[in-house]
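With one protein chain withheld, the remaining protein chains of the complex are depicted in position.
Showing chain A:
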Amino acid sequence: MAEEHYLELSENPVQFEHASSVNNVFFDEANKQVFAVRSGGATGVVVKGPDDKSSVAFRMDDKGEVKCIKFSIGNKILAVQRTSKSVDFINFIPDYPHTEFTQECKTKNASVLGFCWTSWNEIVFITDQGIEFYQVFPDKRSLKLLKSQSINVNWYQYCPETAVILLSTTVQGNVLQPFAFRNGTMTKMTKFEIELPVVPKPAKLTLSERDIAMATIYGQVYVMYLKHHSRTANSPGAEVVLYHLSRTPGPGPAWFRHRPVPLVLLRSREGACKKSHILKLNTTGKFALNIVDNLIVVHHQSSQTSLIFDIRLKEPDCAVNTHQPVLPARSIHPYRIPLSGTRPGQNRPRSPRSNLTPSVSAGPAAVPTQPPVPYSSSWSVFQPDIIISASEGYLWYLQVRLPPTVHLLQDKGKLMDFLLRRRDCKMVILSVCSQSACPSCRRLHLPSGKLTTVSVPVLDGQEKGSLPVVATVFDKLNQVYKEYLEAEQSYTAAMESGPSRGGGAQKRPVRTQAVIDQSDMYTHVLSAFTEMKDVSHKFIIAVLMEYIRSLNQNQITVQVKRGRVSAPASRFPIFDAAVSDWLQHYLYELVIKTLVQNNLFYMLHQFLQYHVLSDSKPLVRTSARRWQHHAEGGSDPTQLVLFGSVFQACLLLSLESTYPPAHQLSLDMLKRLSTANDEIVEVLLSKQQVLGALRFIRSVGGHDNVSARKFLDAARQTGDQMLFYTVFRSFQQRNQRLRGNPSFNPGEHCEEHVAHFKQLFGEQALMKPSTV
């Protein structure tokens, strides 16, 4: 099943001239560049990477076989090792002398195993007798030894992200000595020992360079040890043992885990390297490791499959920090190498710069017509996510495809945990939500009274009892959402308390794809879900309530207005109104719509009674509009007949209401809002409760500012003359009090009412200006 391949190779690989007798290929992990060196450089060196568009081509003199070739960071200086004693340098900085210069290693009789650039002008030589740390002066064409350390070295590994070099020491090679480099300083870190499955006698080099890799996972540096299966041990298969290197900044919450964390490797000795995780491979053979999106990918050559592990995923049935593969083993999605002439990614135009490299497009040999053999022995795997086929001339980045995981991971909670930690997870998560909310599998009950649960077999193999699953999914989403909001909040607080304080180290939290807010849920999941015909309204309401519950359970009151941060409201975690008031309002509208459409008014009352649907002015209007909409717009005439009278009343919630609840509910809500006094007056007036409106506005102290005309209009409409008289006199008194004159200002537009008053009660009934 092609949909099951959850790993794939990047669509646009870096192509280079494949390795041959005249063409040597080198890969630099630091800059992710492939060097194709033809005839020792005399007929050309082509440097490609890190993507298929960037390339550098040059020539250099053939001074012997090249053993290692690397640019310093930023392609400033090229270092080439041709002998075991020295390294040659060529400036690539414009206006600097281009002539090569050479540096021999300082230690006598030592042979250089290799070198690593740690910055644009700092380089480390690793010899079999120690390491030498140099600064390069390209203008002077010389190097200065910054620091050196004597130590017997079998082999080394370099982690460019953290600038840590790991040296294998002792006879068996299993004591590893890390060094960290930073701004011209070299720090010796605590050495540690890898537990070997079998200790050879007599002692000989046992730990191979191939079985050790360094990588950054969730912002932490790990040394990964591929522990092969031994017959003597009880373990059923090989394992990957992770050693956590030193103390680095603590694990960040999910929202910033993709952020490149500046690694501060502590100098303190207490940060010893500790065995932290064991990944069970449950098989034996040849393996290779990659890190993709914080997942550890283990390729197994003989079965041509790969496994993925997530060290953050807790295994309930395993001992602490022992991990089983997240998903069943699958091979990498087969990569089709396009026929000659076309580059991978047919839709893309050919990169003109790639064409300039004659070696690639020259001969048909460069473009094999056969698909590359996956997991072939010619593949080389580099950290974190690089696979190179030197014989075919390709450099791929390994990628995780999330959609297939949805079907492979049955446990939706675990799936969510997994997805929420991935980089491009948003759409996949939303699709899982839609899927959980609309299970094609519902339980069936036979009318015999015996509760028979029949799982309808469905293609995606969904399990029954979907509501708890939906709840788990929502809770996990909102947990991440909440953490992000909290981080945002504390960032805002820190910014306000002064950027200089607290070291000023706080960075604005990055909103990753895993932060799925209400707007996302509303747009992509819930609004479509409530429209579904074949889902019972009961279930729709249950899902909506579950989402509201989950929001409430996870939210913390955030007072964003006026920038004040309030303490977490542990007692009544009321969802923050300021952040997403209008969104919530749409969420509530969905609830109301569903309830009203199904004539479930009593349910709606109960929700409002317990303030499940928080008060808001739009909500009041929504209720009214919904009801109105339903009454008017129902294209289905039977529905109209069914609900007609009720809705009509709601529509006219302010008039003589035959459906009182809407009226009372709205007024209560407006009252609680305490900013909606005008609306209350409107409602009362339209219900012809003129005196009530007048008394209300007086009780809230708004009497002096209201429009007299509005009240007089309403009073006159009632046809009740005494009421009109009372209201009229009341406003005359107000005028008297405010302006010392009972008459109305022209701006109040009450002339018509004054005339009406005179007509009804006579001129003499008008209040006269007091003489005092």
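The rule we apply is simple: contacts are C-beta pairs under 8 Å (C-beta built on N, C-alpha and C of every residue); 3 or more make two chains touch, one makes a residue touch a chain; residues count from 1.
Throughout what follows, contacts and distances are computed from a predicted model.
Participant: Using the UniProt record as the reference, specify the protein name of the hidden chain from among "Cytosolic 5'-nucleotidase 1A", "Sestrin 3", "CCZ1/INTU/HSP4 first Longin domain-containing protein" or "TATA box binding protein like 2".
Facilitator: Result for the unshown chain: "CCZ1/INTU/HSP4 first Longin domain-containing protein".
Participant: Which listed residue (A:D88, A:D293 or A:E546) would be found touching the missing chain in the intact complex?
Facilitator: For the chain that is not drawn, the touching residue is A:E546.
Participant: Just name the one of A:N174, A:S389, A:S466 or A:T594 that touches the chain not displayed here.
Facilitator: Touching the chain that is not displayed is residue A:S466.
Participant: Which residue among A:D668, A:E682, A:D713 or A:E748 touches the omitted chain?
Facilitator: The single option touching the absent chain is A:D668.
Participant: Which residue among A:K144, A:K274, A:K538 or A:K768 touches the omitted chain?
Facilitator: A:K538
Participant: Would you mind spotting which of A:L313, A:V612 or A:M767 touches the chain that isn't drawn?
Facilitator: Result: among the candidates, A:V612 touches the missing chain.
Participant: In the full complex, which bits of chain A touch the chain not displayed? Write them out.
Facilitator: These residues touch the chain not displayed: 443, 445, 447-451, 465-468, 471, 538-539, 541-542, 545-546, 548-549, 552-553, 571-574, 602-603, 605-606, 609-612, 660-661, 663-665, 667-668, 670-672, 680, 689, 692, 695-696, 699.
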